[in-house]
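One protein chain is absent from this view; the other protein chains keep their places.
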Amino acid sequence: MKILYFAWLKGKIGTAEEEVQPPASVTTVAALLDWLEARGAGYAAALANREVVRVAVNQEYAGPDHRVAQGDEIALFPPVTGG
Amino acid sequence: MKILYFAWLKGKIGTAEEEVQPPASVTTVAALLDWLEARGAGYAAALANREVVRVAVNQEYAGPDHRVAQGDEIALFPPVTGG
Amino acid sequence: MIRVQAEDFDIGAEFARLTADNRNIGGLASFVGLVRDMAPSRTGNAPIGAMTLEHYPGMTEKKLAEIEAEANRRWPLEASLIIHRYGRLEPGDRIVLVATASAHRQAALESCQFLIDWLKTKAPFWKLEETPSGGQWVDARDSDDAAAKRWAAES
Partner (left out) sequence: MIRVQAEDFDIGAEFARLTADNRNIGGLASFVGLVRDMAPSRTGNAPIGAMTLEHYPGMTEKKLAEIEAEANRRWPLEASLIIHRYGRLEPGDRIVLVATASAHRQAALESCQFLIDWLKTKAPFWKLEETPSGGQWVDARDSDDAAAKRWAAES
């Protein structure tokens, strides 16, 4: 599964993109965030406040219960500020 | 007193502008329109339906009770359709 | 700024002038009115060859300046512009440009809508359309009055 990070999430985690292989028990967005948060201090800092973390699964906004699977492109980013 | 006519009022009355000398008793917009209406068939046709006649006195919109006086510039026109 | 003119205008150049040297503009809203080749008539849509815009010189400039000042009172605008043409115009020609600039987008968007609603009902212009059955003065529309009245309650 490919994970993309944008804006300050990218800065805190220290990478723009990575391939991860979470255990089979990780089947939802919420579970994925829990698993990522445990990967290190940068992840923990980036994901501490879930209120300001938006998630897209295959380029569509997704809530915490949205399913994730191998081969998905997941993106984590703060609330958008375009326009 | 100078009177200006615009759009179809100009067409029906047959002139764009004229100088008139109404009697001293004509002191309001409504009285002026009554006086003009009696001046001929073109005026009568143009002023038959007061609902669609707008009046400006010295370039400000004016209601029927607005005062008119010698030296005023009065304009009669249909509802505007700019923009 | 307001301008009443027969000539066409260059939107890109007008916008550039409007925003030049002002780094506090975050949003520029605009509306351009154009001549259509069809117009609603009493018997359905009728093709329009051209139209002639008549106006009341003197009063037009006065009313446009007043409403521009009113928009600047109601919203914190950094710049504003109304250009309205008169004379003979053909389908596709520009009739009017309203542009408002502000630090924030909502002030720009609202004041632009306010200005165009207002000038539809108060600026002394009249449209004479050339139709197959001859010249026809365009009737004012009740919906335009209703649109302008929305703003009255706030004044």
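Should a chain be cited, it is by its letter among A, B and C, assigned in written order, with residues numbered from 1 in that chain.
One rule holds for everything that comes next: a residue touches a chain if its C-beta (ideal position, glycine included) is under 8 Å from a C-beta of that chain, and two chains touch if they have at least 3 such contacts.
Computed from a predicted structure; not experimentally measured.
Undergrad: I'd like the shown chains that the missing chain touches, ordered by label.
TA: Per the touch rule above, the missing chain touches A, C.
Undergrad: Among C:T52, C:Q113 or C:T131, single out the residue that touches the unshown chain.
TA: C:Q113
Undergrad: Kindly state which of the options C:T19, C:N72 or C:T131 is in contact with the chain not pictured.
TA: Of these options, the touching residue for the absent chain is C:T19.
Undergrad: Touching the hidden chain in the full complex, which residues of subunit A are there? Just list them.
TA: Where subunit A meets the chain not shown: residues 4, 6-8, 56, 59, 61, 75, 77-83.
Undergrad: I need the residue numbers on subunit C that touch the omitted chain, in ascending order.
TA: Given the touch definition above, subunit C has residues 10-13, 15, 19, 22-38, 91-92, 103, 105-106, 108-109, 112-113, 116, 120, 147 touching the missing chain.
Everything that follows uses one rule, which is that only the chains that are shown with their structure count from here on.
Undergrad: On a C-alpha centroid basis, what's the spacing between subunit A and subunit C, in Å?
TA: 48
Undergrad: Taking the mean of the CA coordinates per chain, how far is subunit B from subunit C in Å?
TA: Distance between chain centres, rounded to whole Å: 26 Å.
Undergrad: Between subunit A and subunit B, what is the gap in Å from one C-alpha centre to the other?
TA: 72
Undergrad: Multi-chain contacts only, two chains or more: what residues does subunit B have there?
TA: If we look for residues of subunit B contacting two or more partner chains, we find none.
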